[in-house]
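The chains shown are only part of the set, and none of them has been moved.
Labels for the chains are A, B and C, by order of writing; each one numbers its residues from 1.
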Amino acid sequence: MRKLDVAVLGATGAVGQRFIELLENHPWFQVAEVIGSSRSAGRPYGEMVNWVIDGNPPESVKNLTVKSLDDSFDSPLIFSALPKEAAETREFELAAAGHVVCTNAGANRMVEDVPLLLPEANADHIQLIDVQRRKRGWTSGALVANSNCTAMPVVMALAPLRQFGVTKIHVVSAQAVSGAGYPGVASLDILDNIVPYVSGDEGKLETEPLKMLGRMNGEQITWLPAIVGASCNRVPVVDGHIVNVSIELAEKPDFDAILAAWEAFRGPEPVPQLPSAPLHPVEYLPQIDRPQTRRDRNAGKGMTTSIGRLRECPLLGYKFVALSHNTIRGAAGCSILNAELLAVQGYLGDFQPMTAKSYAGVM
Amino acid sequence: MRKLDVAVLGATGAVGQRFIELLENHPWFQVAEVIGSSRSAGRPYGEMVNWVIDGNPPESVKNLTVKSLDDSFDSPLIFSALPKEAAETREFELAAAGHVVCTNAGANRMVEDVPLLLPEANADHIQLIDVQRRKRGWTSGALVANSNCTAMPVVMALAPLRQFGVTKIHVVSAQAVSGAGYPGVASLDILDNIVPYVSGDEGKLETEPLKMLGRMNGEQITWLPAIVGASCNRVPVVDGHIVNVSIELAEKPDFDAILAAWEAFRGPEPVPQLPSAPLHPVEYLPQIDRPQTRRDRNAGKGMTTSIGRLRECPLLGYKFVALSHNTIRGAAGCSILNAELLAVQGYLGDFQPMTAKSYAGVM
Amino acid sequence: MRKLDVAVLGATGAVGQRFIELLENHPWFQVAEVIGSSRSAGRPYGEMVNWVIDGNPPESVKNLTVKSLDDSFDSPLIFSALPKEAAETREFELAAAGHVVCTNAGANRMVEDVPLLLPEANADHIQLIDVQRRKRGWTSGALVANSNCTAMPVVMALAPLRQFGVTKIHVVSAQAVSGAGYPGVASLDILDNIVPYVSGDEGKLETEPLKMLGRMNGEQITWLPAIVGASCNRVPVVDGHIVNVSIELAEKPDFDAILAAWEAFRGPEPVPQLPSAPLHPVEYLPQIDRPQTRRDRNAGKGMTTSIGRLRECPLLGYKFVALSHNTIRGAAGCSILNAELLAVQGYLGDFQPMTAKSYAGVM
């Protein structure tokens, strides 16, 4: 099998680097184009990138010449780690030009015909692509988003609980500095400090989960009819967003029913078979003091959401803690998983992943 | 004026050290006795203490010989930084023996006739001492507690809002490591990590504020009839507990009314005149990203509670952030302020603080 | 006494803020002008400054209108916290225009007729101002520098040991993030990390101490004839630069002689009488594990250098640890102390500090 060429927009940034790292040795995709700022364009990636994640850039990408966002690209599949402003119109242009764009940018997530895709939770939202293509006159292109990195652990934990009727959600986050990119948070702002503010994130948390947990309804998503209240905090950890969540469930299930729902959760076929899908999308930790950011963020290679401390909430009914790796499950890793789902569902043109046969007709 | 001799129980521990530091150069009180573990007893304080707060122990205390908890003490006033188990019966014994005991221990806070005193919020609870003395047959002794360090910023922020009818309180904390004493939290447990669990604190947060915000009703406290839901987290900061709070207020005041209530709050006379009382018990910070733990914990020499980010909560009505220094306002500093109130109200025997005349008959 | 008006260049930066903080309530000087970038010019200081040190900007300075570096200034005394490039020529222009400029910038420290002043160590270097004025044709102006913040603890510790013949100095630093200004070090670069590199500092450490520890020799400084080897590291602490130092002393003094030299060190009169001079310029801590950055950086209000762990070095003879607060003693605090010395020595025109009489003829 030939691997599919992919391009990475915003490749020199912190999330862009995570895309590069996760795509190294990917069984289906290979990085063929890296796109950076005009300052970097024309120079080798290895020279222009200030690699801020652990280790060093992969050798296979170091020698790629950085392209400019204004260039045209050859890769059918594009991952976008663009900042919001740059993403807003350019992602649509590239989709219109025939590329399938899987984006981590916040700019277009809430556009009505853009799926906010989280395969285990809402694989059927992929049908919005058909709506998108018909409505916009696209043939091969598409624009698919993944959620905000802090919304991610909330949605992962609540997806298995939709059956109980989620009506109220109270979230308080403790977010890692890597969520702000690089240079991002100044060290003087976060050493021995908590900053109870993350620009823009509370609004995202109070809306994105409702779209993600919504149901395909003809050509639209009907949002989950719940109310979310969110408070966001920046804390001195490198990676991993942890949330304290209180919820009201209409059905009033008992503890065991909730634990069983998390235990059983795998997401619909063929999602569990995708290369980046973790064995357990969510995992409940029985210890009284888990999940913890550093100890659990890499569960399932950073793709598992760890949950713990389910207990009664005097106000809403239940409370618990959830944790996701913010630049893997909450950003690049989810976008790659989204693209894998698009591949097996036939949305990447005639690209046939090696194992596509086994997926045929499953979903 | 002669200063009043005081004893400090648990003087070698982290909160005990804070008592020693804050009492250095106190205008009314002087440390005359330091009480430590049996291991330390009989040795000079300066040799036995592993001083974990900044700087070094005051010269005036270094040469005091550490006494044992089983000894009898000469000081009329005793500050207790004992661990829970040690505090439980010994504090009552000392009060029965005629000492006024101001304790930071959690053991006896919820005993019905023990005032959980926070002068700006509930100075009138001091009347429980009369109940206590009558009921227990004490003449000069008393036992007065201050609240849990995480309950403190919640109560400080809500005391001025009682007028609006506080009915629901949702709290998520981010607590400093100094709250766990010394050695307390292991560095391997907290560097680059968030631990979403603090043993015992959620239960305290769901009850103590209701007693503190309650009203004297004859010989008892009628608790505030509100519901509290609390989630506690340990975070990698040295000092300062920050809370994300959502509240429901029966009266539905507008923003300005809430801000005005905080602005006007001083506590009843003579509290604002006490030596350890800050100019502003609570202070609202207008910046979008404040209060912050490191930058605001020392406001009012650690006695001011900083509040910020008042905004609508889709679930309960309002949300905001509050911060108190956990070992000053939330522990030793509050106990000392409590003792100052006892002094001017005549509960410390015939001790007359220098400025007592100016307080006469005020309250 | 009327206070002397002073201007602060680079007033919105991290060191500029420290100048503002330390000058609040200064007995002799008052901030009359604040100078910032062209972006800030014309706006109130309180609006333009992103206050990164603890607390909030003083009320007295908040309403000053920020001036541009190209403006002319009325204050006879100017403190400079400019970045290197901006400082290089502008500081000389302002001195030529009649201002006494006390600078923390690195740009002009090694200019031959600019004193690198550290009052306790080399108050006599102040005579270079006479050379400077004569040579450059200035009458009232002057340019005086303080050292690099990492050189500071080295020089403070070695000044009392010059009597023993310091011949070799090996220094390895662990430097706080505040030394890099704001935003300075990105949090992703320093959380759970050590960066064994600080741009430019090793070169400064290998030269500045030799000028500072040198002797006035007619119209020049004769450098200390020693060799310095330096390695610099950035570490995750907020404030305080700590150095591991090994030294060779020609005279081979014993331990007690070294300890006695540190113990006796006060600096020449009238330095110990200056308002910002600490009681102990250096203080030896007997504990086996001190000085520690957080616990000792504020000794003497940040102006004392703490020393500890004097022991044999198999290679050079002795080794020890020293610590200074990098933005107080190592930057703004030292510049202010320098200005105080200039005041009492008559280098600030006809300004007579309140207590000047007591200094008359002392030095």
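Descriptive notes on the structure:
One rule holds in what follows: a contact is a pair of C-beta atoms (placed from the backbone, for glycine too) under 8 Å apart; a residue touches a chain by one contact, two chains touch by 3 or more.
Just so it is clear, the structure is predicted and the values come from calculations on it, not from any experiment.
Counting every copy of the one repeated chain, the full complex in this structure comes to 4, with 3 of them shown.
One rule holds for everything that comes next: only the chains that are shown with their structure count from here on.
In this assembly, the chain whose C-alpha centre lies farthest from chain C is A.
With centres set at the average Cα position, the gap from chain A to chain C is 49 Å.
Of all residues in chain C, those touching 2 or more other chains are 191-192, 238, listed in ascending order. Taken together, the chain A residues at the contact with chain B in this complex read 168, 170, 172, 174, 189, 191-197, 206, 227-229, 231, 233, 235-238, 240, 242, 244, 246, 288-295, 308-309, 313-316, 319, 321.
By the touch criterion given at the top, residues 53-55, 191-192, 238, 294-296, 298-299 of chain C touch chain B in their complex. By the touch criterion stated above, chain A contacts chain C in their complex at residues 14, 52, 177-178, 182-192, 236-238.
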